[in-house]
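Just one protein chain is left out here, and the rest sit where they should.
Every chain is named by a letter (A and B) in the order it is written, and numbering of its residues begins at 1.
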Amino acid sequence: MADLLVYVAATLTSLAFLLALYRFFKGPSAADRVVAYDVLTIIAITGIVLIALAEGRGIYLDVALVYALLSFLGVIVVARYLERGL
Amino acid sequence: MTDTALSIVGGLLFVAGAAFLLLGGLGLVRMPDLFNRIQAGTKTTTLGTLLTLAGAACLQPDWSLKLLLIGLFVLLTNPISSQVLARAAHRMGLEKSQLTMVDHLAEDTGERS
Partner (left out) sequence: MSTLLTAMTVVLCIAILVAAIVSIQVKGDKSMSIAILAAGLVSLLASVLFLILAAPDVAMTEAAIGGGLTTFLFFFVLARMRNGEREYEEANHD
């Protein structure tokens, strides 16, 4: 039962990932693509947790922590650059 | 994974979080302009990620400290990045949707300068 629920959640997460990827590909302005980048990296954190559950190894969660930090840093840097240039 | 009550609750929380992530992606595609997309994209995915991490903590109770740390980090950083992004987009002068009724930031900066 729990396995089935995790499969359903993985399907929904993959669909969300593909929708955000469509916005990253299409996005008319630069800021649209930055928003899509933010959402893609946040969904990827959920993907890392799913991988850790599937493999049953808790060490993978460290990667999720580093990932959250770096996606935040990237969004801040590009927003500062778009605003007036670092 | 055994079928205890805790694991069922964890799976349900996981599905709820993934549904919120899907709603966020859908809003990112469907919303008319950038500011609505920021709203739909970041708030929904924050809640979805937190629910997902709670579900994973119910499925594997040994990991709950590390998952709590990740959840705290997401909860702190995600609103900051969305706010910085919205301010940058506003200063870039992106066009707003036709349905936008009120823009207090433009009024404030317009009165000052």
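General observations
Operating definition for what follows: contacts are C-beta pairs under 8 Å (C-beta built on N, C-alpha and C of every residue); 3 or more make two chains touch, one makes a residue touch a chain.
Computed from a predicted model, the values in this text were never measured in an experiment.
Touched by the hidden chain within the whole complex are the displayed chains A. Although one chain is not drawn, its touching partners on chain A can still be listed: residues 3, 6-7, 10, 14, 17-18, 21, 24-25, 29-30, 33-34, 37, 40-41, 44, 47-48, 50-51, 54-55, 57, 59-60, 62-63, 66-67, 69-71, 73-74, 77-78, 81-82, 85-86.
Just so we're on the same page, only the chains that are shown with their structure count from here on.
The part of chain A that touches chain B in the complex is made up of residues 1-6, 8-13, 15-20, 22-23, 29, 31-32, 34-36, 38-39, 42-43, 45-46, 49, 52-53, 56, 58, 61-62, 64-65, 68-69, 72, 75-76, 79-80, 82-84.
On chain B, the positions that touch chain A within their shared complex are 1, 3, 7-8, 10-12, 14-15, 17-19, 21-22, 24-26, 28-29, 34, 37-38, 41-42, 45-46, 48-49, 52-53, 55-56, 59-60, 62-63, 66-67, 69-70, 73-74, 77-78, 80-82, 84-85, 87-89, 91-92, 94.
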